[in-house]
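Note sheet for the following structure.
One chain of protein is taken out of this complex; the other chains stay put.
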Amino acid sequence: MEIPYTVEPRPDTGLFNAKVGIWLFLASEVMLFGALFSSYIMLRVGSDVWPHGMLNVPIGTLNTIVLITSSITVVMAWASLKLKAFGKFKLYQGCTVLLAMTFVIIKSYEYHDKFTHYFVRYSAGSEVKELTGHIEGSPMNWTLATLNNPTRPISEIRIHPDVASGEHGHDSGAAHPEVITVPTKQIKKLESFGPWHLTYLAIYFTLTGLHALHVIGGALVIGYFWGPGSRMWYSDPERFTNRVEVAGLFWHFVDLVWIFLFPVLYLL
Amino acid sequence: MSNSSHAAADSGAGHDHGDQLSIWRRYIFSTDHKVIGVQYGITALLFLFFGYGLMAMMRWQLAYPGKPIPVIGELLLRVLGPDMADKGIVTPDLYNSFGAMHGTIMVFLAIVPLAFAAFGNYVVPLQIGAPDMAFPRINMASYWAYFVGGVVMLVSFFIPGGAAKSGWTSYSPLATLADPGHRFDGQTFWIIGMVFLITSSLLGSVNFIATIVQLRAKGMSWMRLPFFVWAQFVTAFLLLLAFPPLEAAAIMQFMDKVFGSSFFLPSGLVVGGTPFSGSGGGSPLLWQHLFWFLAHPEVYVLILPGMGIVAEIIANNTRKPLFGYKSLVYSALAIGFLSFIVWAHHMYLTGMGTKISTFFQTTTMMISIPSVIILTTMFVSLWGGSIRFTTPMLFALAFLPMFGIGGLTGLPLGLNATDIDLHDTYYVIGHFHYIVAPGTIFALFAGIYHWYPKVTGRMMNEFWGKVHFALSLVFMNLVFMPMFIQGLEGMHRRMYDGGASYAASPDVAYGLSLALKLNVAISHAAWFLGLAQVPFIINFFVSLFRGKPAPSDNPWAATTLEWATPTPPPHGNFVHPPVVHRGPYEYNLPGAAVEFCPQNQPL
Partner (left out) sequence: MNATNEAEIKQATRRYVYVFVALLAGTIVTVLASYIPFGNHAVNVAVALAIAATKAFLVAGYFMHLLSERKLIYGLLATTGFFFLGLMFLTVSSGADQLKSLFH
């Protein structure tokens, strides 16, 4: 006996196997991201202060548009297969992969920006001062341990402090004319804006990191159907169309998660 | 039998080149649901044995605190070093490790894989008349993900600092900060192992649901499904939807441990006398919510397949239909549904709000209703049956009162006021072990004895089976019944020395010091329980070669479809696609000419 309903739908459910499988998988994904969203709410409700305007909104908006565009190319690729236009399928599917890569590149630029953005607490005379900004030379993830590294000690850091927020809006990366030099021995605490710095950043990195993994995974699958996997079009076109549809369903879900992530993390 | 085997070999040849596969593809990296089921079964039985071993060593420490374990102590010292087993004595760290890993291994690596994955994989496709699971390669991936998860858990015993030691519940902040000396400590391994296990059960549950929805044979309508299939169907849904929140929690705990975030670490934490340097602002309660959102449905994942197995065996050995098949099915569905909204009854002591506690107390009382319906229908099914007391039936019969004790002792724990007194005592240990050990494990033994002839073509020895049953029943109760007494006297579940230091103090309650004396008796019962499994282990292996050949494809004269295949079933299972004409349990129907009617027998 062969496994039935791999291509044609089962009469009473009206679905082929993989369609049932992908929706079950997406249901569990809903619970995964749902749990993280619930955690976000619980942490935010329970916190005394919740930072606002820490992310770059224009870049986030751009990335949203990239992902939405990739969603329509995915559905167009499937529709092209339904219309037996294999060339158009290749074009749309290729676009999807490129857009997915664009998304990941933009995302990693944003991550890089966070890892080169610092919080410093230091003593100046009798008072303790705090400031945030970029260290000259844009080093990544320095800590006090990096500065005090016995083999390569760094005696001072030069910081370009952030413009006080409220004056110039969101953009925390804007340069400030004044550069502050702080000797290492006066520094009490030095950390970049990674997940360790704030619970807000922790949930930001967790949610977007997990989402980015989904983007990469989806891009690999879609890329496979664009490349070597597309040979199946000649041997079993109907099954291939189903596969592209199922991969597309996953991709739309990834898009859908981002539709919620964007306002929740960037705007609110 | 030999005829049908030949026919099967012919039909199997066309499918996936069944006969030309290398040994590797056929037995190790097989995509056949039966091979995967057996792989799951054997691996899970080994983990069951290992998990028991951990507890057997802990029981020595509880009975004879501070004394080196004979023989094994020397071994522990050589393998784990003096940090963990100085002079062969179980150190507090090692005791905590063993406790946490006993729970983890028993739940996630032994019982669930055995009850859900092994029996489900082998039996469900056969019972619904399918050639295989809907996604055979995903099925194989599921097993290997489980295998890797198990290896990660085992490896964690040998890393510096030892395996996870914050209980199987891994409550933060304790779990996050338990081993400040190592960033990649046992807890980190635990998280990584759990992610593999979660992936495995996710793949498995998708496969099970898709298979049951899509691959039922012609005529196998929903209300003709054997109850075992229903139980597995509900179980699969629990795994599918309850595990992801734990995965989310595991990811966050991983972030806390490896990247220094503070999801579960509140502000103002002091660790070892110094203020914690992280950002703080997290919520320890959040971990508990996400953990128990999985772990309560998980309890039903542990018990539902067992109920399914017992239902099959009871119908078959009473030679009459199950009483109230439909109420069984609806009860299983109700349990599945309600089990998602009872989880915080594990958290009454967290200082959670009283209104929400009341809500969870109410839903907890509600979920006992379908459980009692299931138990009652099974008891009533015995009424008027001409019962065959075979080994599987004995285990199935013992399941009923054992599960009853476990379930009823759970009611005081579900009620807010009484739980505050009983929380984290040995009473809790006794309660859930009655559900899982003499409950589910007995059901699993019943299943092994019942389906062994289908898998191997040989029967297991009845006499040694009955010896195994009698000894197991006695010692199971001797282990777990005294724990209720200890718990009611207030003995805490995590005391390293079994409470010896408490008993030594002059103002300890008389009852408690008496209850502590039970430790020695319980430990001996636990070790004898292990010995009682020897007849089973020998029987299991000897019957493979020397067992009485199964007299036919259907040695138990059963009605469900798995007995309509050749023995053992070939690749692709059925010689001809089966067509189902009747319900699952048509034994001794009034007016019927035959004693039983298999589901595929035409009207």
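Chains: A and B, in written order; residue numbering restarts at 1 for each.
Note that contacts are C-beta pairs under 8 Å (C-beta built on N, C-alpha and C of every residue); 3 or more make two chains touch, one makes a residue touch a chain.
All figures in this text were calculated on a predicted structure; none of them were measured in a lab.
Novice: Kindly state which of the options B:72, B:352 or B:372 is in contact with the chain not pictured.
Specialist: B:352
Novice: Of A:91, A:131, A:221 or A:256, which sits in contact with the chain we cannot see?
Specialist: Candidates A:91, A:131, A:221 or A:256; residue touching the omitted chain: A:256.
Novice: Tell me which of A:18, A:76 or A:198 is the one touching the absent chain.
Specialist: A:76
Novice: Of the residues A:4, A:34 or A:51, I need the one that contacts the missing chain.
Specialist: Within the whole complex, the residue contacting the unshown chain is A:34.
Novice: Identify the residues of chain B touching the omitted chain, counting contacts across the whole complex.
Specialist: Against the left-out chain, chain B lists 213, 237, 241, 245, 285-286, 289-290, 293, 340-341, 344, 347, 351-356, 359.
Novice: Just the residue numbers, please: which parts of chain A touch the chain that's not shown?
Specialist: 9, 13-15, 20, 23-24, 27, 30-31, 34-35, 37-38, 41-42, 45-46, 57, 61, 64-65, 68-69, 71-72, 74-76, 79, 82-83, 248-249, 252-253, 255-256, 259-260, 262-264, 267-268
Basically, only the chains that are shown with their structure count from here on.
Novice: Suppose each chain is reduced to the average of its Cα coordinates; what separation in Å results between chain A and chain B?
Specialist: 37
Novice: Please name which positions on chain B make contact with chain A in the complex.
Specialist: Residues in contact with chain A: 11, 15, 130-132, 134-136, 138, 202, 205-207, 209-210, 213-215, 240-245, 247-249, 251-252, 255, 259-263, 278-283, 285-286, 289-290, 293, 572-574, 577.
Novice: Would you tell me which residues of chain A are touching chain B in their complex?
Specialist: Contacts found on chain A: 1-5, 10, 13, 15, 17-18, 20-21, 24-25, 27-29, 31-36, 38-39, 42-43, 46-48, 194-199, 201-203, 205-206, 210.
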